[in-house]
Structure formats: C-alpha cells, structure tokens
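I'd like to ask some things about the structure below.
One protein chain omitted, others in place.
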Amino acid sequence: MRRAIEIENKNTATKGKNIMAGTKSLFIPGPTNVPHRIRQAVDLPMEDQRAPDLPTFTLPLFEDLKKIFKTRSGQVFLFPSSGTGGWEAAMANTLSPGDKVLASRFGQFSHLWVDLCQRHGYDVEVIDVEWGEGVPVEQYAKRLAADTGHEIKAVLACHNETATGVTSDVAGVRKALNAAKHPALLFVDGVSSIASIDFRMDEWGVDVAVSGSQKGFMIPAGLAILCVSQKALDARRRADTPRCYFDFEDMIKTNKDGYFPYTPPMSLIRGLRVSVDMLLEEGLENVFARHRRLAEGVRRAVDAWGLSLCAMEAKWHSDTVSAICVPEGFNSADVLKIAYLRYGLSLGAGLSKVAGKVFRIGHLGDLNELMLMSALSGAEMAMRDIGIPVEAGSGVAAAEEYYRHTARPIDLSLDTAAAR
Amino acid sequence: MRRAIEIENKNTATKGKNIMAGTKSLFIPGPTNVPHRIRQAVDLPMEDQRAPDLPTFTLPLFEDLKKIFKTRSGQVFLFPSSGTGGWEAAMANTLSPGDKVLASRFGQFSHLWVDLCQRHGYDVEVIDVEWGEGVPVEQYAKRLAADTGHEIKAVLACHNETATGVTSDVAGVRKALNAAKHPALLFVDGVSSIASIDFRMDEWGVDVAVSGSQKGFMIPAGLAILCVSQKALDARRRADTPRCYFDFEDMIKTNKDGYFPYTPPMSLIRGLRVSVDMLLEEGLENVFARHRRLAEGVRRAVDAWGLSLCAMEAKWHSDTVSAICVPEGFNSADVLKIAYLRYGLSLGAGLSKVAGKVFRIGHLGDLNELMLMSALSGAEMAMRDIGIPVEAGSGVAAAEEYYRHTARPIDLSLDTAAAR
Amino acid sequence: MRRAIEIENKNTATKGKNIMAGTKSLFIPGPTNVPHRIRQAVDLPMEDQRAPDLPTFTLPLFEDLKKIFKTRSGQVFLFPSSGTGGWEAAMANTLSPGDKVLASRFGQFSHLWVDLCQRHGYDVEVIDVEWGEGVPVEQYAKRLAADTGHEIKAVLACHNETATGVTSDVAGVRKALNAAKHPALLFVDGVSSIASIDFRMDEWGVDVAVSGSQKGFMIPAGLAILCVSQKALDARRRADTPRCYFDFEDMIKTNKDGYFPYTPPMSLIRGLRVSVDMLLEEGLENVFARHRRLAEGVRRAVDAWGLSLCAMEAKWHSDTVSAICVPEGFNSADVLKIAYLRYGLSLGAGLSKVAGKVFRIGHLGDLNELMLMSALSGAEMAMRDIGIPVEAGSGVAAAEEYYRHTARPIDLSLDTAAAR
Partner (left out) sequence: MRRAIEIENKNTATKGKNIMAGTKSLFIPGPTNVPHRIRQAVDLPMEDQRAPDLPTFTLPLFEDLKKIFKTRSGQVFLFPSSGTGGWEAAMANTLSPGDKVLASRFGQFSHLWVDLCQRHGYDVEVIDVEWGEGVPVEQYAKRLAADTGHEIKAVLACHNETATGVTSDVAGVRKALNAAKHPALLFVDGVSSIASIDFRMDEWGVDVAVSGSQKGFMIPAGLAILCVSQKALDARRRADTPRCYFDFEDMIKTNKDGYFPYTPPMSLIRGLRVSVDMLLEEGLENVFARHRRLAEGVRRAVDAWGLSLCAMEAKWHSDTVSAICVPEGFNSADVLKIAYLRYGLSLGAGLSKVAGKVFRIGHLGDLNELMLMSALSGAEMAMRDIGIPVEAGSGVAAAEEYYRHTARPIDLSLDTAAAR
C-alpha cells in the first residue's frame, strides 16, 4: 500500500527550481558523518607511500588500533576495500574450501556473510533465527558440544546486525566454545559495532574481527579494518583458499616495516589516525556510553510514538542503529522517500525480509542530541505525511526529556558574553 | 535571578574529558552557516590580485551583485571590513562634519550606527522608539516636511534591527521623503536583511545600502558590501570627511578595470561569486519565501511555548531573526549558557536594553526545516533546564505541522532504492 | 657503495627543529597530485549510497567512463581496492584454476601480475624479457600461432611498466591474436597508462583493461577501474575461480540501477566524476599530447645530464614515467634519500632487479612545466650531492628550451595590470 503517492505537493510558495537549502541530515547506519577534524586529515595532498619516514606514522598507528579492538596479541590489517572485502580476507586466509562453518542468519548482513562463505566453497551450517533476535547462543552451545570430532572449523557471530538493529552476545559464544572445549575459530562481524559498542577481542577470545572505516571509525568508506588473533594467523599456513589481494602474508611482510604490499589509500589511513586519536582522547568507555545514551533517547521516542522496534527484546537493542516497525498498512519505503525528498533526511531502508516493514535510524559515529532531534523530527513529519498516527512532537519530547535528565556536566564558571 | 547555576550536573555516565561529539548548532543571526559550495570556493589557493585575467572574474561579479540589490544604476563596492566599516564608508564618502542626519534608535545596531555618525562629527537628530518597533515612518514624514530648508542631509533607516528582530518599512521612508520633496540621501542598514528579505534599491530610491558577507550572503565575515546610487556618488565630491581606506574614489578608479586599490580579500570575493550564483539560481523571490516560511515556523513554536516576541506587531516580524522574550523572573543569558555549554547550540544574546530579557534565534542563510528543529529543540531543553514552563516538544510540534503543511513539492517519480 | 652517508650536514644556520617549509614535491609515478577541483569533490559530506537520486549521478558516470577507455560495448566496473585488486577481479571473473595464461615479465609490475595469476592457480607461461624492453609482440605472435588447440585462454600485456618506464604495443598484441585467429582473451594492465597515454579498448580488441584511481585519473588511491568486453563478460559464466567481493555479477545487477552491491567509496567516485569531466573538457588527445610533451622535456634533461633511461629504445619510452639509470658506482637509493630528506622531493625508487640502479620521475597527472622544474632541479641537486657528475642546471636548461619551443598558445590580448 502506497499512501505516499497520494500526498499532494502542497507548497505553492516556491516556484521554479526546487532547491534545497542547508545541509542534508544523514542518519543511515553508515557511512556516518565524518567529523571536521577527520575530513581535514583525509584531505591532505597525496604522499609517497614509500617515503623513508612513513613508518614513523604507520607503526604507531598499527599499535594504537589494537587498543580499539582491546587486544594485545592480535594483529591489525588494513585493506583497501569495503567491509565485504574484510569478510573475504577473514575467511580466505584461514579456511580451505570444504571447511565446515557454523553460522546464524537473522538479518540481511548475517545472510550476506553466509552467502560469501558459500560462494568460497565452505560448508556452512546455518541456523535461521527470527529477524529481531540475534546469535542463538544456546543452539551454538549444543551444536558445538555435539561436534566432538571438531569438524566445525569456524563459528560466525554477527555482533551487530545492521538490518534489524540487533546486538548479539559474543562473550556468550566464546563461553559456548569454551564449554565444549572446541578449537574452532571465532569470527565476528563488528562492522557496525566496533568503535561504538563495547568489543573485547582478547577477553572474548575472538579470532578474526572485521570492521570498516565508515561506521564507528567515522571515516569515508573504502577501508576494511581487521584484527586477527595469533591462532587465526597460524591457520593461514593450512588455509588453501586461493588469495592474493587479501593475503595476510604480503601484509605481514610489509606492514612489519611500516609499508604495504600495494598502494595504500593513504587519505583514509591518515583519517584513521585522527579517528583513533579522537576515540582514545574521548575514552572508549565514554564513546560507548555516549552511543548508549543517544540510542536510548531514540528508543524513548519510538515508545512515545507508540511504535515498536524490530529488535524483540531489550537485550538485543543495538546502540548504533534502531530498526523501527511501521504499523500494518503502511510501507516504510514511503517514510524514507518522503523524508529524503521532502526534508533532506536519509534514513535506513528495510532490507530483504523486512523491506517495507521497518525504517532505520543510524545513531552512531559523530553525533549529538540536537543532531538526533533533526532525525526524530524529520521521521515524525514523514510518518505523519503518509498518515501514520504518531503525535507531532511526541518522540522529540520524549528524547528531549531523556537527554535533559542525563545531560553532560558543564563548566558553569564560564561567563556568557553579554556585550555585542 | 539565576536559576541556571542551581542546575546540577546530572550525567554520571561520562567520566573524564568532557568531549562534545558531532557538530555544533549555529543559530546566531550571523555569521551564518557557510554552504559547502561556498566554503570550497573560499578555500582556494591564494592568487595574484593583479593577474591579467582577473577582470574576467571581477567585472561580471560587480554586475551580478547589482541584481541582489535590485538596482540598475547603483554601483557596488566591496571593502575588506565588517559591516561597521561599511557604515563608515557610507557616511564618510557622502557627508561632511556638521551635516545634519535624521535617525531612529530601537535596538543595539540602530544605536551603534547613530554612535558612529556622532563620532564622525555629524549632527544626528535621533528619534528614540521603543525597542520592538521599527523606523517611525510617520515621525520621519513630519520631520522631513518641516525641514523646508533641507538642512537634513541624510536619513537613516535600519532595515532589519538584528537585536530585536524587527524589520522596518524602507519604502515608507522613501514615500515620506518624496511627499516632502526632500533631497536628503536615504541610507539603509541592510546587513541582516539583504539577500534574505526583499530589498529594492532602485524602487525604494535608496542612496546607500550597507550589507556584510556573513549574513544572507553566507560567506565568512570580513567583507562589507555596499551599493551606492549615482546621487550619493556625486555627493562624494562635496563630502569632506577625511578618508582614505574607505574612499570610493580609489575603488571607482581601480574597480573600473576589474582591480582594487589595495590587496582584496580574494578568498571572500571568490566565495561571494558562488554566493551570488546560488542566490540567483534559487531566485531571489524564492530565497525570500524560504526565509519567510522558516521564520514563520519559528514564530509558531514561540506561540506554542506561550512566549512572545520582542517585535511588537506582526508587521515588524523579521524573517531573519526572532528575539524571544523569557518570562519575568528568568534570565535569558542562562538559556544561552545552558544551550551552548550543554547542547552545543549557539543562540543570540539579548543586547543592551534587552540583555537578560530576550534570546534570539537566527534563521537566515543556508538553513532548512530539520536544522531549525535542532535549534527549537535545544531552546526547549535549555529553557526547561532553568525552569521556564514551556512544554517539552511543543514548539517543535507546532513548527513540524507548519512545515508539513507548507512543504516543498517533491518528485515522487524517483524510486526508493530497496536493495542493499 | 653509499656515498650519501658521507655527505655532511652543512647547514649551520638553522638550529633546533628541522622544519621544512613549503610544499613537498611529489614525482612518484602515482599516487599523483590531486587537482584542487578533484580534492574538493572528494571532500564532500558523506551521503546515502541508496538515495533515490543517486542513479542520476552514477548512470551517466558509467557511460562517460567508457569514453576514457574508448569503448562503446565494454562495461566499466569500480571496485573499492587498489590496482592489484583490479587484476584479481579481472582474472577471477574470467578464468578457472588451471587455465593457461600467456604473459611476459620485464619489470616489477608485470612480475607481480604473473605472481597473482600463479597464486590463483592459473598455468602461466611467462616470457622473460630484459628489463627496459616491453611486451615481446613477435614472440607472442609465434606462441599464439603455435597454439592451434587454443589452450591459451588469456594473454596479458602490461601497457605501461611503471618500474622501468616502458610502454608496450598493445595494438601489436591484438594483431598477433588476429593473425593467429586466436580466441584468447586479451588483458591489459593500464594502471599507469589509461587517462595519460592513448588507450583504445575497442580498436585494439582489449577484453579486460585494469586501471586505478591514483595515476592518470588524479584521484586518491582506493578505487580500481576496470573495463570489460562483452566477450569477457560472457566468460564469467564458465569461470569458476571462487569470488565474491570482486564478482562482476553482483556489480552488474546493482550497477544497472545505479547502485552498488556493498558500500561504495562515494568520496572517490565523486572525485572520479570530476576527473572524467576534466579529462573530457581538456580532450583526451590533448591530455595525451600534454603528457608526451612533458615527458619529452624530462628526456631532454636526462640527455643533457649524460645519463640514459632504463627504457632501451625510443619506441619503449613511457610518457608517464622515466626510469633513469645512475652511473656505475652510485646507488640510486641515495639519490632518493637525499632528494626526499634534504629537498622534500619524492622520486620513484628502483624496484627489484633495478633497485639501486635507477630512480624514477613520475610525470603524469596534474602537472605542468614549472612543476617539473622542481623535480629536475631537485634531482640535479641530489645527484650532485652524492657526487654523480651531472652539470648543475644542465637538465633544467634542456627542458626549459624544449618547453619554450613547444609552448602553449596564449591570449596576448589580455592587458597586464599595471597599477598597484
């Protein structure tokens, strides 16, 4: 049902060219807004990727990136690619065709990861879970306990399913592996969680974590960021999936001296340096708390609208993206279209199984309360435009009150300038 | 009364450095947000201000600027200075010490203009008007009619008083001059109106109009933009206020060939080119309509809050800035301080007579509905923080509904992308 | 032999921090200098890669890119990756493990391409040619004529070997294929030629051409740009090299509607749009002529220095990079080190077989005569610093005279500004 097309164009004030003033509002769950400081780091003149002083830049960056993954022993890799390429690098360097992989599917991105594994010839055992839930830790536990022959070589966990706004319990998966004393490698898709939601490489015994530049790292798209345990690195010697571009070996050999096996996207890597600086300056736990607080404000707004999240229980609530269900009889694609075309607001679409049923608000990266008010207000307006019965201002009011009562401490000693 | 300092700092989630993520919200009545396209034009490598091809850039710009002032016969001047320098240029080139000037005062900026005239030795006859009203056209009319000896050489009209959010009737002043057949020069301060609110140099018989780069022109501060009638240009021959930097004569001689008498701020002038392009591409009438519509949404919010504007009647309502009165017992400076320090929102302060009594929302330049929602929401939050009894979300809701019912026509033929 | 380390540090004027003022000079053969206009296009706010109006941007870009490859029937693909990833995409989509590939090796990049093919399990027949020569067209012709059973599935030609400054005769390879009526696919590495040196996809019957963003396209590194013939596209149905990230199929399905199968690096793609605009505005043939002229100036300088190029004959001369041999007894790495550390000049190193023997001047992308003078002058200074007997100013003088006698037409009607 497409009520949007029945909306008439009401504005008769503006004739001629339909020019939109001001900045667009970007609230998709990635790419996220690039902070000014990072944009400037990215916008440097080109440089010589073999300059003798480059290692003084790259080597400390590799070290500092480990802090973001909370690892001491893992190794970080930067590939010029999207997150999908990161998945490919993760699997191709550690598995061989025919290897058994345990995975679960509960959204478009966990689905696509399974698909990638299948295309590379791995034997993927998929547990389908209702969209709105996350990694089925108990089922994983049972399956791993049953696999006494250790046929399963890899266990996949999508930490944050971007399509449904669901965060899974990676620590639980580790517990299941440990309980079964199972040696399988643990792979985590952290594309939309790492640097925004707590992630603990070493503590959770993650073997390969995949992230991307354009979400919590707040850099333009184009860089896959991986962290790999020594155990997974060892596995590369047995893994015979054909690979070259994504080969860890070439990276290891050249990264060691601060260089890369082929032309690195230095613009993004310069941006990554500032991203890591910003994350560490703010403090990772503060970054996570900030995301949680902003997310909670959005959830209060959804409640006030009388709508529900795709995530089925509070324990699944994602702090980086909320997938919001529209009532029966409405098409969420209409909300998106109106929001974008009429109000310059980009929201995330419902994908695959939830197409038409949900729209998503990305609330990760470089954001604050008032920026989110644009998104909430724009969503209200677009929903009301197509007839969804939410009250004008209701979501905004709920978020305002939540943010007010959890507001940042301020230095009141500064005197407001009074004179012109 | 200062309730703000009683507000406790509530957030205990964030420890350590108090870092604000995201972009600040700038809603002062200038400088305004610089559109990306203009920022890029400003951010050019330095250039040779005597290059042989410079006139191919400057001469058409001088011509196109006339369109913004709606003049055919006037001449535009660009001085590296603030708007205050623009005032000085306006007076110094046309008047002599001792000349009689008729002016009115109803806000901080009309006050400062009078002050500048007095410091230059002109004999200013000031009509004081209550702050919240504008140029007293009838009093002007009487005074001009009475001045049969034409002692008055200049009549000043502040088109848009930025301190109180009041727009005056310049056409009315012209009518008064014409009715009295009075030859005095008509000076208009259009710093916060020109390029945002309708202004008609020729039709209204304005002799000198003063504007600045950082308001409707959406360029960084640093450039005064004047438009001068032939009549006022002729007056420079008799005017013996000492002058050099702001001398029209040097400008006329060099501008004629596309150059400047001293190093011009080419960055800003390159930005001005794009500003003029953007204004003409959108169409001046559309620009004015957009400002009016955005301003009206703000006024609806003020109504919903149960507050009143400093501007006393609808006819004085400014479409570029609203000065909002806080209730008795509250200090508007507290609203500003909380808004800025807690929510990253810059509002305009109450100045001079209305210090502590009003706060201002600038709604001019490169803005849209959702950006304004940040301002309205932040103002609600800050007001509630200090105890002003406005309802959460009420202003936002009123603005939402107004904007929805006057929304831009959209092209619904574009299909929303459905797949990942 | 390392004379450089004997060079004493002579400057006693500057104490304390050794800060280098001014801009560095980048004359490696990629990444190349990004023109201001492209840098600004790259430096846009992030955007929604699924926005309904994105196809109005992407679809015409795909079309215009064909003009750069001089193809009508080919299809262009953009992968977030380096050129190496472009090679991988080219092979993986068209070949199956065990397929026979005919290749030649005469520099580091033709070598690495062969290596990539071998790692993917293709059966590569390599013809080794002396470094300084190019694709051995006659040997190819013989081998193809002999392959009456058409076992050879792919023929590789490195159009411009960046390591040695050698351009090969791709048209000749096509002639050899045609003469033998051989159906093998023709693959061309045009990473450092396309958009700088004439390349003709359709006329030369190229099946897959691989290029990258950071050379002639003048964009930051991170985008592989491929062009694929219909014949090669058909081959993807039979090719069973495992692939997912680089799969043409996913690209074809989504590109058709103007979208991408995963998050595209929109910053680079926005830059690519301006790159293509600039190339087409200047005219491809003018772009090629400009590169030829600038390269010839460099070659005149090398002559004047009494040195020789790595490229053995004039027919191999590359118009995008010159590899210059240092005399016996000198280490070209010392030239690079001195040039970079003392004069801020990045030259290209000698790689692999020619390490220590050559240094390279990249002369492609957004360059002009006077920029090259910095490179030539810096090279002279660095060579003299380590004792290479070239005459000060000799190379610069030769280039000056060549450039003067082939200078651009100018419009002398513009009057030089005479006044201050």
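So that you can tell them apart, the chains are marked A, B and C in the order they are listed, and the count of residues begins at 1 in each.
Methods note: a contact is a pair of C-beta atoms (placed from the backbone, for glycine too) under 8 Å apart; a residue touches a chain by one contact, two chains touch by 3 or more.
Source: prediction; values computed, not measured.
Interchain touches from the omitted chain, evaluated on the whole complex, reach A, B, C. Checked against the hidden chain, the listed residues A:51, A:135, A:177 or A:235 yield one contact partner: A:51.
Interface note for the absent chain: among C:129, C:336, C:361 or C:388, the touching residue is C:336. Looking at chain B, the residues touching the absent chain are 23-24, 26, 28, 30-34, 39, 42-43, 45-52, 80-85, 87-88, 97, 115-116, 119-121, 212, 214, 220-223, 241-247, 261-268, 337, 340-341, 346, 349. The missing chain lies against chain A, touching residues 36, 40, 43-45, 50-54, 254, 257, 259, 261-262, 414-417, 419-420. Within chain C, the residues in touch with the undisplayed chain are 4-5, 7, 9-11, 13-23, 25, 33, 35-36, 108, 112, 281-283, 285-286, 289-290, 292-293, 333, 336-338, 340-345, 349, 351-352, 355, 366-371, 373-375, 377-378, 380-381, 384-385, 391-394, 396-398, 400-401, 403-412, 414, 416-420.
Note that only the chains that are shown with their structure count from here on.
Residues touching across the chain B and chain C pair largely coincide in numbering: over half of the numbers involved belong to both copies.
The chain with its CA mean position farthest from that of chain A is B.
Chain A and chain C have centres, each the mean of its CA atoms, that are 35 Å apart. In this assembly, the C-alpha centroid of chain B lies 52 Å from the C-alpha centroid of chain C.
Touching two or more other chains at once are residues 23, 33, 337, 340-341, 349 of chain A.
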